[in-house]
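What you see is the complex with one protein chain gone and the rest in place.
So, chain A:
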Amino acid sequence: MAEIVLDKVSKRYPDGALAVSDVDITIADGEFIILVGPSGCGKSTTLNMIAGLEDITGGELRIDGQRVNERAPKDRDIAMVFQSYALYPHMSVRENMAFPLRLAHVDKETVNRKVEEAARILDLGQHLDRKPGNLSGGQRQRVAMGRAIVRDPKAFLMDEPLSNLDAKLRVQMRTSVAKLQRRLGTTTVYVTHDQTEAMTLGDRVVVMRGGVVQQIGSPQSLYEQPVNLFVAGFIGSPSMNFLPATLADGQLRTPLGPVPLTDRIRRLVESSSAPREVIVGLRPEHFEDASLLDEAERSAGGTFTAAVEVMESMGSDKFAYFLVEGETATSAELDELAAESGSAEMTDNGAQIVTRLSAASPIKEGDEAEVWFDPDKLHLFDPKDGRTLTHTG
């Protein structure tokens, strides 16, 4: 159990490339914290610096108040789970899990007891004498977890531990990782590129981009109050819709038509000295099929009419994709997100809008449909630096 403090921690490679820049995070004792971001954002480097596998070139890392920058990994009392599991192929499951204890010269009886206990928690009892080569992906993953927990370390570090599992198993293991962490109450730093994992697992999530921390907060606060375009676009699936807009005369001119500013938004915009040209962000769930709403609800929001390009029915609700003609929102953050998800240049003559409609909606693919949206839920961003203009702090 330990508190881990990253105090302006930086990593600069000998060739001058800055991989991680001034990361400030205080991880409370027992906390489950997620580092998330696209590949190359510095999340794994940060984790490796906590582990001691990479040198820290600036700032200070403290575990339980003690500076550990110069300590070798084995002297930090931290266990790590790797994406590749890194199981020793020549050792049985039992020997793999016992390895850290044997190196620490723990007596045989204690080793056996701890290994058996970990095997029971992870349901590996009947596999103890098998070699990793004969185990399934999920079992290997559990052995890797077992090797970490037998030591009862100060903290767990997990580097994309579920990425090599197939989708169904991943969801299953996600729950068991969360349960295990809660049961053991060990401080855990977890790296992933998958925002769903980040949202579902962590007490707090750290969103990183280009070696810089963008925002730290609970999953819900990141979702509801993203501080910039990058966080807004990265968190949430399907992701937030972005459209260019112009602020003038107390209303927004958007490709969806003019949108009146609600009092709440107007106050926020005024206090943040917004420019004329902005980017509007709207989450898919803040749209609805207009035909399902009564007159009072409809008039409280905006509406637009467009043809449904694609309709995906999920059973519980429906995702309708519209093409809104006109300009698309552009900014460095959005370009990066598009490149990451591989969706760059997919729409050529307009912006695609994803909406989540009630399952009761009769709209079909190809229909011209009238869609309602909630103008009080929209986010405004400055296209130049990506910062939010509607942050309530």
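One rule holds for everything that comes next: a residue touches a chain if its C-beta (ideal position, glycine included) is under 8 Å from a C-beta of that chain, and two chains touch if they have at least 3 such contacts; residues count from 1.
Quick note on the criterion: contacts and distances are computed from a predicted model.
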Fill in the blank from the handout: Answering from "Pyruvate dehydrogenase E1 component beta subunit", "Cell shape-determining protein MreC", "Multiple sugar transport system permease protein" or "Oxidoreductase": the UniProt protein name of the missing subunit is "Multiple sugar transport system permease protein"
Completion exercise
Touching the hidden chain, out of A:110, A:134 or A:313, is A:134
Completion exercise
Considering the complete complex, of A:20, A:34, A:56 or A:78, the missing chain is touched by A:78
Fill in the blank from the handout: Touching the hidden chain, out of A:86, A:292 or A:338, is A:86
Completion exercise
In the full complex, chain A touches the hidden chain through residues 51-53, 72-74, 78-80, 82-84, 86, 88-90, 92, 99-100, 103-104, 131, 133-134, 147, 151
